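A protein chain is absent from this complex, but the other protein chains hold their places.
Letters A, B and C mark the chains as written, and numbering starts fresh at 1 in each.
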Amino acid sequence: MIIVMSPSATQNEIEQVVARVTGAGLKVHLSEGKLRTIIGLIGEKKLMAQLPLEAMPGVEKAISVTAGYKLVSREFKNEDTIVDVGGVLVGGVNLVVMAGPCAVESREQLLESANIVKAAGAQFLRGGAFKPRTSPYSFQGLEEKGLEMLAEARSLTGLKVVTEVVDIQSVPVVSAYADVLQIGARNMQNFQLLKAVGKSGMPVLLKRGMAATINEWLHAAEYIMSEGNFNVMFCERGIRTFEDYTRNTLDLSAVAALKNLSHLPVIVDPSHGTGVWKLVRPMARAAVAGGADGLMIEVHPNPAEALSDGNQSLTPENFQALMQETSAVAQAVGRRMA
Amino acid sequence: MIIVMSPSATQNEIEQVVARVTGAGLKVHLSEGKLRTIIGLIGEKKLMAQLPLEAMPGVEKAISVTAGYKLVSREFKNEDTIVDVGGVLVGGVNLVVMAGPCAVESREQLLESANIVKAAGAQFLRGGAFKPRTSPYSFQGLEEKGLEMLAEARSLTGLKVVTEVVDIQSVPVVSAYADVLQIGARNMQNFQLLKAVGKSGMPVLLKRGMAATINEWLHAAEYIMSEGNFNVMFCERGIRTFEDYTRNTLDLSAVAALKNLSHLPVIVDPSHGTGVWKLVRPMARAAVAGGADGLMIEVHPNPAEALSDGNQSLTPENFQALMQETSAVAQAVGRRMA
Amino acid sequence: MIIVMSPSATQNEIEQVVARVTGAGLKVHLSEGKLRTIIGLIGEKKLMAQLPLEAMPGVEKAISVTAGYKLVSREFKNEDTIVDVGGVLVGGVNLVVMAGPCAVESREQLLESANIVKAAGAQFLRGGAFKPRTSPYSFQGLEEKGLEMLAEARSLTGLKVVTEVVDIQSVPVVSAYADVLQIGARNMQNFQLLKAVGKSGMPVLLKRGMAATINEWLHAAEYIMSEGNFNVMFCERGIRTFEDYTRNTLDLSAVAALKNLSHLPVIVDPSHGTGVWKLVRPMARAAVAGGADGLMIEVHPNPAEALSDGNQSLTPENFQALMQETSAVAQAVGRRMA
Partner (left out) sequence: MIIVMSPSATQNEIEQVVARVTGAGLKVHLSEGKLRTIIGLIGEKKLMAQLPLEAMPGVEKAISVTAGYKLVSREFKNEDTIVDVGGVLVGGVNLVVMAGPCAVESREQLLESANIVKAAGAQFLRGGAFKPRTSPYSFQGLEEKGLEMLAEARSLTGLKVVTEVVDIQSVPVVSAYADVLQIGARNMQNFQLLKAVGKSGMPVLLKRGMAATINEWLHAAEYIMSEGNFNVMFCERGIRTFEDYTRNTLDLSAVAALKNLSHLPVIVDPSHGTGVWKLVRPMARAAVAGGADGLMIEVHPNPAEALSDGNQSLTPENFQALMQETSAVAQAVGRRMA
């Protein structure tokens, strides 16, 4: 932490800041410039985080220098984490693909989707049983019945199941049916839920919040890891910006940024990230070229009949084409698709 | 819902859209322009919401014309809602002020804060017992002990208590101690929690999500109201933008927008909305002049000692000045502060 | 400037940074923490600005501590600047109102508008003769003919004229007719134009860019002032955010922020700031309560007939009501409207 004093700060104000900081068990390092004094804080960052120094007279601003997370960082663990989901590895040289409908709508729709994505080479089946929807009057998901269908699809195809958990109560039931618990964008800072999935020990796919900085996202993963659960995967799914041609702005630079800052794997969801099916294939290729460890793709046997997000779902044909294209790109960057 | 067909759409594609729409129980109205055909949909909006028409061949875009909410709207209820919180009315000619520390830190700090804000004229005591924090290593609140202190402060001062509820499990305990349940910004689209506070019947203060549009915010309130709970108050607390001088960008135009679209009262929180204590007084005055029904203000006996958000908390002296200034502004716009 | 070295920086890397900095004529101050070394730079900020230190090995980030502007700052000049526009003072206890149509459309429309805003108490007539428009096929303004009409309206009513200048070439002709040169949002970082209006010596109204931070805006004003022209007024007109109910998000906290950081007057334009005529009156009241030195309001004799921005223009009746309301608010905050 660095404290920048105002040019008009008095000697007395500087001394009060120093007294406050040292009183909290930290050391200081004063640097007196031509215009102003700068105070460096040395010691435990936990202690620093609790000092509201900007409220003290004479302080212009306090700048945090060190990150507030630890377990997620490359400094803590240098080699890449590989998450083992029942034998399917996420994070190594092989790329994974998670695909399926936005929502589980019926047994037929789900099994058909599972067969399609399996045939095209995906390792995971995605599909929402509990659906967070903007309006209370929209389709909210089949809930446990949907989970049963997902489990049936798994036993028929061998695909791993990734599905969203929307509250603490349903962590046990979703854990009973799924292989990976997904935390949706709207719950990225639902800290009670993060702790609960941390305690579950299940592999977790942590989607980025719509307005979450990379720094906040890393902290959200730290919540899960601080409960002893190291099986965390990030999922970039677009951030909210002024641009309205796309549903969100897919921030692919976050993939490379996370790879620098953290050892955890990173998945990209170009379906939610763009909201426009025509943009899904090019952005899937771009994600893989940019270093993503996997893709999450919405596929529907008949997008025009989907109960949610049909506008961004791929047809089976488009999904197959996507798999072929991204496989070629994967090879070009030294990765493999199964 | 209006469907804009592409200029290159074929007659067959137009007919398929019409068949799909009428098959879903809706009527259509065709408008053939020089360049393209436009199809208007007539019928239940619930039916329309479930049609993924943009996925159909030949469709350029589908534009939603009617809102997906109902109970929160001025069309549903024209006169202003006044929420009765144990005798204190929110939403009429009288403005309310909710003030206190960001977090309950200790019995002494809270009771001192309560006395300060009571003396200056506030009707509500705010203070977090459960604190959502970006980092798992930051102070997380005193939890039920904090609630007990809030209740003691209420019995000593007569102030109503507003405090945050962060998950479904704690709705009963918070309801037992508080007068108003606050939904924090990070939980604005935690739909399970919205339903739970809806069922509780308690007055609810619904903070705006950091990246929530006004439209999504109205829908979040609709979740609460659709459970039969009409005691909902909005609280504007700033949105996330590129500007970094302030912690958030306080969107005061949302106040007037909500007053046009909805009958529910609107509170403004300039403390979180700016994150800079020097900006709190001018923005409190602005909020009242712009039509807010009340203010939520962070006040701390000694901001430089606060465990959270000290940088945006007012000293007792500044809070008194705020109350006087805003009272004058209130009169100028035909409102009253107690 | 503060340089934060990476935890893994070697002693050699630290020494190279020190050598680079001292070689550039600056002094350093080393602070060795538990985890990392921090290097404070002391000396001319101009020298610091030209060092790309983040590109050096071992450097994690370089943090700028001091502002890059000088003449616009409160440190440079503590008392408020009052800009004298031919006898009308902008920036003192009296608030000014600049009103009129978005674009000059015809002599009749302009003279009628001028009479309306004069009668309601405005001191300035606004109206675009050169119009920056998103599409090349939209109405682009009457150009010099429009300027002549503005000058005629001034001689008939005594109103001062504020109008936009869109390129260097037209600075002389606009200066010949207008009292204040307006720099539009799209040109806030058109640095050649800023220098040109700086050299003109004319009073300048500097609108905020759609995506400009407060810091960049201050620098833009510094461009004008660094040419010796101190007659600069800021105009907040909304920033671009994800919210789409309003055309822009009017950032009223920028008013108080600017008042803290700078001595220059600040005008608020709630017409462009919201884009919705129903929101103009409440936001005008809010702006005045929040400390604005004046308002810029679009008024049209018949908004439904306007050639541009009719949707955000006030009718004469609404403008009169605005003047009365804001006058009451002005009094409540110790200001006066003429």
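The rule we apply is simple: a contact is a pair of C-beta atoms (placed from the backbone, for glycine too) under 8 Å apart; a residue touches a chain by one contact, two chains touch by 3 or more.
These numbers come from a predicted model, not from an experiment.
> Any idea which chains on screen the missing one touches?
A, B, C
> Out of A:Pro57, A:Gly86 or A:Pro282, which touches the unshown chain?
A:Pro282
> Among C:Pro7, C:Gly43 or C:Pro132, which one touches the chain that has been omitted from the display?
C:Pro132
> Which residue numbers on chain B touch the omitted chain?
2, 4, 7-8, 29, 31, 33-36, 38, 40, 42-43, 63, 65-66, 75, 240-242, 244
> Residue by residue, what part of chain C touches the chain that was omitted?
20, 46, 49-50, 52-56, 62, 68-69, 132-139, 166-169, 186-187, 189-193, 195, 209-211, 216, 219, 222-223, 226, 240, 277, 303-311, 313
> What residue numbers in chain A mark contact with the hidden partner chain?
Interface residues of chain A facing the absent chain: 211, 213-215, 239, 241-246, 249-257, 259-260, 273-274, 276, 278-279, 282-283, 285-291, 325, 328-329, 331-333.
Keep this in mind: only the chains that are shown with their structure count from here on.
> I'd like the Å distance between the centres of chain A and chain B, where a centre is the mean of that chain's Cα atoms.
Inter-chain centre distance comes to 26 Å.
> For chain B and chain C, what's the span in angstrom between their mean Cα positions?
30
> Express in whole angstrom the distance between the two chain centres, defined as the mean CA positions of chain A and chain C.
38
> Where in chain C do residues touch at least two different other chains?
241-242, 244
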